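Shown here: the complex without one of its protein chains, the others still in place.
Showing subunit A:
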Amino acid sequence: MTIATTGDAGRPATDLGHLLHKHPERHQSFSVTAGTAHVFYPEADERRCTAALLLEIDSVGLVRAAGRGGRRGARPAPGHQAGALAQYVNDRPYAASSLLAVALGQVFRTALRGECRARPELAGRPLPLRITVPALPAYGGPELVRRMFEPLGWRVTADPVPLDEHFPQWGESRYVRLALEGDGVPLAEALRQIYVLLPVLDGAKHYWVTPEEVDKLLRAGEGWLPYHPEHRLITGRYLHRRAALTREAMQRLELARLAEADDAEPEELDNAVPEETEETPGTAGTAGTAGTAGTAGTAGTAGTAGTAGTAGTAGTAGTAEEERQVPLAQRRREAILAALAELGAERVLDLGCGAGHLIQLLLQDGRFREVAGVDVSVRALQFAARRLRLERLPERQRERVRLFQSALTYTDSRLKGYDAAVLCEVVEHVDPPRLPALEYAVFGHARPGAVLVTTPNAEYNVRWETLPAGAFRHPDHRFEWDRARFREWADATARRYGYRVSVRPVGPDDPEVGAPTQLALFRTGTEQDQNRDRDDKREAGA
């Protein structure tokens, strides 16, 4: 990156050297965490002075350190390409990533603090500045870059860098060529903004977020972050989407902001901390548990968004549904609870239990004597165990619940003998050619007294404004059925395995497209039961 300023005889541009504490006529090298940082000045005279910070990263050393460091080593942010820093093929040596931010903090430590021994009067004064970063990784693109810097008073040029000129169809890369120009910001503050915003835009904070990070952020954000309209997004991303820490930081940010205004303790005022941060509806549930888990160092809750999709539970991915998913997921669970109560089921299987939302509800209801949560994702089961606080449940409660890994494309004798099995938003995560295997494993082999299946109603998708036409609600959905197709499947499955089935809507029942979720209730039973049902219906109709 380069930092340039202009000046004149009275206020020579070369004062930049004093402010940065780096001599304009010398090339200086510093050993920093990721490699070697070089500072030199491509130009330095009265009128124009440009300082360049070049970070030479030891990519081999970085990987080796990550390999050895284990826990303290590299961890990419969720949603990133796997193992960002564990790869030798890495953009870190070329892109202005969080590593550059760290180097900036180390090389210009004094300048960042706004101290200038030689010319103390310069330090707090805004300068005409032009800062360029040739390859800035920016998740969110130029648009987000502008949202970050413009409120701080910068004129922003952010040109996207093409991914590969040979393959124009690949489009733009995630990098932008950034130039910031302005004359209203003191150098120290400009550097602190860069220090915070590089990792925020980069999205991949490269080392573990620890409680000290919160303090660092607060220090670096002093004077500008509390007033930034995107402060919540910045905080969330900076802290690696660690929900618990986000909350802590939010409190402290609110402390920073409101303490100034109200002279009050932040705890007094912290009464409306949103559970969710941007982009991560999935963390809403985790927040509670992570908060109690306490130590930030423990292998994290971060990344729920990535995994829980397997389980098929709602609210796990940042899709179009996000704003409505929580209420819909709740309604789904309520509908399931109601159906289970109707059946008088006492021993219940939650097949594809995900992070255990439904199990949690079931355990709160004494009618369910035994609940088994099954998922194919071990991580989902870990989240579920944490959500349910299995290790701290009293013995009698603990005996009611069992969590174990299994796959519904295999038969499993442990699934036999239950009153009811719930497949809540699960079937649509199975490839259609593998569905017969699931049907046999559940209806033919496990053979619970009742089976509850919920799945999206594809017809309703047109009612989600944010969902592109024809798209599925979740990236892992292998199909989404309309009401007729679901009915057809339910009838065929019931016939094949000797169940009776009824289908009901869940959620607002739209006259045109139906409800967002459809629920099929399968029951084993004799013809007598069936006749009785029919009579009941007739009576109800009459």
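In this text, a contact is a pair of C-beta atoms (placed from the backbone, for glycine too) under 8 Å apart; a residue touches a chain by one contact, two chains touch by 3 or more; residues count from 1.
Throughout what follows, contacts and distances are computed from a predicted model.
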item	value
Omitted chain (choose from "Carbon monoxide dehydrogenase", "Quaternary amine transport ATP-binding protein", "Polynucleotide kinase-phosphatase" or "tRNA-splicing ligase RtcB") - UniProt protein name	"Polynucleotide kinase-phosphatase"
Selected from A:47, A:155, A:219 or A:434 as touching the chain missing from the view	A:434
Selected residue (touches chain absent from view) among A:6, A:193 or A:406	A:406
Touch with the omitted chain, as defined above, among A:9, A:89 or A:484	A:89
Positions on subunit A contacted by the hidden chain, ascending	2, 25-27, 29, 38, 40-44, 50, 52, 54, 56, 59-61, 64, 81, 87-91, 93-96, 132, 134-135, 137, 161-164, 166-167, 169-170, 173-175, 177, 310, 376-378, 405-413, 429-430, 433-441, 444, 498
